[in-house]
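Presenting chain A:
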Amino acid sequence: MLDAHLPHAAVIDRRVQESPGIFSLRLQYVDTHVQDIFEFQPGQFNMLSLFGVGEVPISIVSDPDDSHFFDHTIRVVGRVTEALSRLQPGDRVGIRGPFGRGWPMAQAEGQDVVVVTGGLGCAPLVSVIRYLLRRRDRFGDIHIMQGVKHEDDLIWRRQYEVWSREQGVNVQLAADMPGKEWPWQQGLVTELINTLDLNLEKTISMLCGPELMMLAAIAQLRDLKLDDQRIWLSMERNMQCGFGQCGHCQVGPKFVCKDGPVFCYSDVADFLGAKGF
Partner candidate 1 sequence: MASKREIHINVPVLTRVEGEGALEFDVVHGVIQKLNLRIFEPPRLFEKFVEGYEYDQVIDMVARICGICPVAYQMSAVQAFERLFGVDPGTWVRDMRRVMYCGEWLQSHALHVHLLAAPDFFGFESAIAMAEKHPEVVRRGLRLQGLGNDLITLFGGRSVHPVGVRVGGFYKAPAQAAVADMVKQLEEALPQAEALVRWCAELDFPHDEQAFTSVALSEPGEYAIGSGRLVSGQGLDIDISHFESHFEEFQVPHSTALHTQLEGRPYLTGPLARLNLNFRQLPKPVRAVMEDCGIHFPSHNMFHSILARAIEIHLVIYEALQLLQAYERPDVSAVQVRPRAGTAFGCTEAPRGFLWHRYDVDERGDIRRARIVPPTSQNQARIEQDLCASLESFGLDHEDDALRQRAEQVIRNYDPCISCATHFLKLKVSRC
Partner candidate 2 sequence: MNSTKPKLAVHKFSSCDGCQLALLNLGESLLELPKYVDITHFAEAGPNNPNAKVDIALVEGSISTPADVERIKQVRENSAYLIAIGACATAGGLQALANLADRDAWMAAVYAQPDAIETLGSSSSISEHVKVDLELHGCPVNSQQVIAALADLLAGVNPVIERQPLCMECKRKGVVCTMVTKGEPCMGLVTRAGCSALCPSLGRACYSCYGPAETVNDGALAQRLQSLGLTPEAVARRFLFITSATPPFRDAGLRLRQPPLETDE
C-alpha cells in the first residue's frame, strides 16, 4: 500500500475542459513502481495536492482496471480547485490515496443498479457506470438518472447518449433550466425516480450529489419501498487527512473519509439532513 502520509508526484498526461467550470485531469505517477501498485475501488478518492497551495479530496473517476492512468474531474469552486484548473499537461501534482470505502460493487453483482446523481455528484458514479458497462453480463438493468440545474452544467453529454444506446441501460436526464435543444426532462432528478418500476428484491441504488437532492431521492426510493439496505450514497465533508485522523469529516460517529465516503443509507440515516452533522 502507498504511504498515506506523504504525497507521491503524478504528472498530468491530459487535461480536458468539460464545461466552463469543470475540467478533467488524466494523471500518471511519476514513479512507475507507484503507478503499478496503485489500485482503487470505484467511489474511492485521492487527496490531491498542489505545490505550496493546498490539498483537496477528489474522487477517482476512471476505471479501476485502467492500470496506466487515473482520472479526476474537478469543479472550480475556490482557492485550490481554481489553481488546479490552471495546470497543463506536463505539470505535476501530489497524490495521497486512495482513501475511503467505495461502492458496494460485490453486493451489486446480479442486481439492477439505479444510479442517481445531481450536479457534479456524477463524478464518483461515472467510475461506477464505466465499471458496470465493462462487466455488462454481471449486472442487471442499469438506470442512470442525472439532474443538473442548468443545461450547460451537463458534462459528458455525449457519454450519456452513448450509454443510452446500450442494451438494458435506461438513461434519464433532467435539467431545472433546460435550453431549447434539451431532449430530456425538465425538472428535478428526483421526479424521475417515480417513473421507475423497480424489482425490489434485486435492485441496488447509488446516489451522489447535493445532500438535499440525495435526501429527496432517498424519500422517493423509500416510497417505492426499496429497502434501506439497498440505498447507498456518497458524502462530502471537509477533509484534511483522508484516513480518519484529522477529525474534520465526522458525521455522528462516522468518519466520512474512512467509513465512507460511500455509506449504506441505514448507517447514516440518523444524521443525514440533521442540522449540524
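For anyone wondering why these and not others, all candidates are chains of the complex that A comes from, given by their letters.
Note that a contact is a pair of C-beta atoms (placed from the backbone, for glycine too) under 8 Å apart; a residue touches a chain by one contact, two chains touch by 3 or more; residues count from 1.
Predicted, not measured: the structure shown is a model, and the values here were computed from it.
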| query | Looking at this complex, which candidate touches chain A: 1 or 2? | reply | 2
| request: Note which residues of chain A are touching candidate 2 in the complex, please. | output: 52-53, 78-80, 82-83, 86
